[in-house]
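One protein chain omitted, others in place.
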Amino acid sequence: MIKYLLIRMASALPTLLGMTIVAFAIVSLAPGDPIEQELRAMGIVPTVEDLNALRAKYGLDKPFIYRYLDWMSRAVQFDFGTSIATGRTVINEISLHFPATFTLAISALFGTILISLTLGIAAVASNQNTASFLRALTVVLVSIPSFWLALILIYIFVFYFGWARLVGDGSLRDLVLPVITLSLGSGAALGRVVYERIRAEMCEDYVRLAIAKGVSPAKILLRHITPRIIGPLATAWTNALGGLLGGAVIVESIFGWPGLGQLILQAISQRDFPIIQAYLVFMGLGFFITSLIADIIVIITDPQLRRKNSHE
Amino acid sequence: MFKLSIAARLVAAALLVAPFSAPVFAAENELTVAFKRDRYSVDEEKFTFTVRRPAAQIVETAVKPDANFLPEPLLFKSWDYANGIYSITLREGVSFSDGTPFNADTAIAALKLYDSGRSDFLQIDPESFEKSGPLSFNFRSEVGSSLVIENMTHRATSLFLTDTNRAENPIGTGPYLFENYVPNQFLTVKRNPNYWGEAPNIDKLTFRFIGDDNARLLALQNGEIDIIGEVTPQMLLSMPQDGSVVLHESRPIRYVALLVNLNGAAPFDIMHDYKVREAIAWSIDRETIASVLYAGRGIPAKGILPGWMFNLGDNHTDGFGYDPKKAGEMLDAAGWIMGADGIREKDGRKMTLRLVAAYPNVSSVKPMPEMLEQMFLAVGIDIDLVEVDDSGVYGSTYLKPGEGDLFMEFASNNNTDPTYLLNNLFTTTTPWASYQLTAPGPHVDALLEQARAAQTRDEVIEKVRAAHRAIVQEDLAAIPILFVPNFTLSRPGISVPMSEYADWVDFGQVTLSD
Partner (left out) sequence: MNNLSAKKLNSVYQFILILKKHSGLSIGIFILFAFAFISLSPLFITYIEPNKMDLLARLSPPSNEHILGTDHLGRDVLSRFVAAIPVSLGAALFAMMVILAIALPWGLVAGIIGGRVDAIMMRMADIIMAFPTLIFALAIIGFMGASLEASIIGVAAAWWPSNARMIRALVLAAKEREFVRAARLAGASHLRIIFRHIMPQILPPLTVIISLETASVLLALSSLSFLGIGAQPPTPEWGAMLNEARPFFTQALHMLLVPGLAVTLAVLGLNLVGEGLRHILDQREPYKW
């Protein structure tokens, strides 16, 4: 198992490296001179020496490859530089915002798992009409844009009923609406996956045998089907987590949830390079970690793979 | 005699009890003000934490702006400038909130701390500080500027106590004390009981940062905040008209103008002709624009610096009216003849102008670009409208390379240096590299250079007036449209003492009447 992990990490290294290069390239080639923006904001009339000094400070006078290597050498020591906008270190900024995003993503993941299991199992287990209805509901939920759903929910629950508030400070009760928004969409999408998986298994011979033996549907589901589908399902769920971590930007911004989404949107409009670069790398790392976890779950739950890996 | 002594004792007893009978729990006045974003920086080179945007009034500046944005005593009691030397006398009886007295030593230390940063409005020569008494000292400007005191009205030049870590525990002489700060969420300050000046009304001020404009307005309507300190024009268009949201305004300060690409290359060279610029200036229906946008509180502009500022006066520019017929005639005279499709032509070339909207972003001027498009179409000019919501893209994709004819800007001279705006936008030697194509020429360069070198205030203002007239009238490098006040929004029952400058709106002096 350890060997598997090490191999996986080693093979992911070039990908991560490639990601850092692309991230760096995107940020450096983007237009908008941050020096000028900064000066305009400071409102002073600088001399040419000031401009050059500023350029040198951010290393903008050196060619791309030097800047990249310079940044990379510090990045591996977890020094991602200082935010141009606030003067706090990038690590500090990210650690201020990450917990909120993480809480949102994990809660949305629970919501997703709950909703997808409910929808999927209910669709399989019920009669024709309810099943059709549930499948229709699922497809509709998947089609609703999340930002629109967010606004509708705000209209109903903040404005009309007054049950929730708009100006949050990251406390748990403000979590309800954003989590509902995120989980409905991904829950429905994964409900489809759950449904399909169970159906696919139901076509297999061992199910036919179990039915012939007179085993009850619930038992078939729990004892026979679940172990076989838990692997792919967990993969789908962990991928959803990766998507939630990165994709909740709009929802965070609409609900004022103080997470990484707000950080990155601000950083982009302020051309805060160090933050944008670190965020991209962070997201890549997150993606990598979640897919690693997904793969590990697959191995753990699939006895064949587990055996194969533990014998090496 | 006996009665008298009883009376005396009763009176004595009453006097003893009286202080204790005052209400023990005075209701604390609290106020929550919302801004768009936490713009504080703790970077030592451009330290703005609690100082500006928003100004939390923990620290104070040396001077404060009066009604005409001329400096008036605050921590400096009086000053004099002669032969390149500034002589300062400090206000007496002031101390920092931790008890350290405010005197020449601590003032010089604070100014040196400011000077060590890169954001250097003041450009004081740090070696030139000379203490001349317990409450007085001298210094010189590094560049021989006569405007150092004027620049001290900028909040960034506030005076801090230097022996604490101001990034974590800022200490100053101001009416409020630092209480709590969560980056990007809120900053709270509470009343300073030992403040030397007029005590504020509000005991506890909370500044909240709500990035999404719509959420900010909704929060006000929902009662979750009291005041919106950063109001977008979109909010003015969308705010409910039923009195549940109250608008407060200052005098007009921000200008909306079309900067002209005077030196650009083809195909953006139609505007090189003065007659064309003049015609465009006459085709703008400023009254209608003023009535539709900004809750109708804007006024048609004759320039980009308001007349009350620096005592510039209103008479040095004539402005332009609205006369589409006259504009048409001017265009005819310039050789642009109306074509069959309603667009003017000259030498086989269609009159198409690119209008890039806007600085800082198009949402701050909507729907003015669309309205202008229709007004220009009415005189036969086809407009290629480019709307940008990002100032970086505006600058580097369109303004700097000269990829446009007209550039719409919504900004202000938010600096007490009278030459600041004109020098940065309209000179060939501008340090703001994006603005090289909008410079009218060496004559304006010369005027502004003379203004910056002038040694008396009157001389400075005279040169600035001449340069301003050249820019908005004679050379028409900027076609003025509107002046707009500074706004705040609040719930009913609040009165806000407004200022043209966001940093000088004194939220501590807000009165609550409920």
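We just call them A and B in the order they show up, numbering each chain from 1.
Note that contacts are C-beta pairs under 8 Å (C-beta built on N, C-alpha and C of every residue); 3 or more make two chains touch, one makes a residue touch a chain.
Just so we're clear, the structure is a prediction, and the values are computed from it rather than from any experiment.
Of the listed positions A:99, A:145, A:162 or A:227, the one in contact with the omitted chain in the full complex is A:145.
The chain that is not drawn here is touched, among residues A:220, A:236, A:278 or A:298, by A:220.
For the chain left out of this panel, the touching residue among A:236, A:280 or A:299 is A:280.
Touching the missing chain, out of A:78, A:110 or A:155, is residue A:155.
Summarising the interface, chain B meets the missing chain with residues 213-214, 217-218, 221, 234-235, 237-238, 240, 292, 363, 366-367, 370-371, 374, 386-390, 392-393, 397-398.
Contact residues of chain A toward the unshown chain are 14-15, 18-19, 22-23, 26-27, 29-32, 132, 135-136, 139-140, 142-148, 151-152, 155, 159, 199-200, 202-203, 207-208, 211, 217, 220, 246-247, 249-250, 264, 268, 279-280, 283-284, 287-288.
Operating definition for what follows: only the chains that are shown with their structure count from here on.
If you average the CA atoms of chain A and of chain B, the two centres end up 40 Å from each other. Listing the residues of chain B that touch chain A in their complex gives 34, 37-44, 46-47, 118-121, 154, 156, 167, 182-186, 208, 210-212, 215, 218-219, 222, 224-225, 390-393, 395-397, 414-415, 420, 423-424, 431-434.
Partner chain B is touched in their complex by these residues of chain A: 30-34, 36-40, 42-47, 50-51, 54, 82, 85-88, 93, 96-97, 154, 158-159, 162, 165-167, 169-170, 253-256, 258, 262-263, 265-266, 269, 271.
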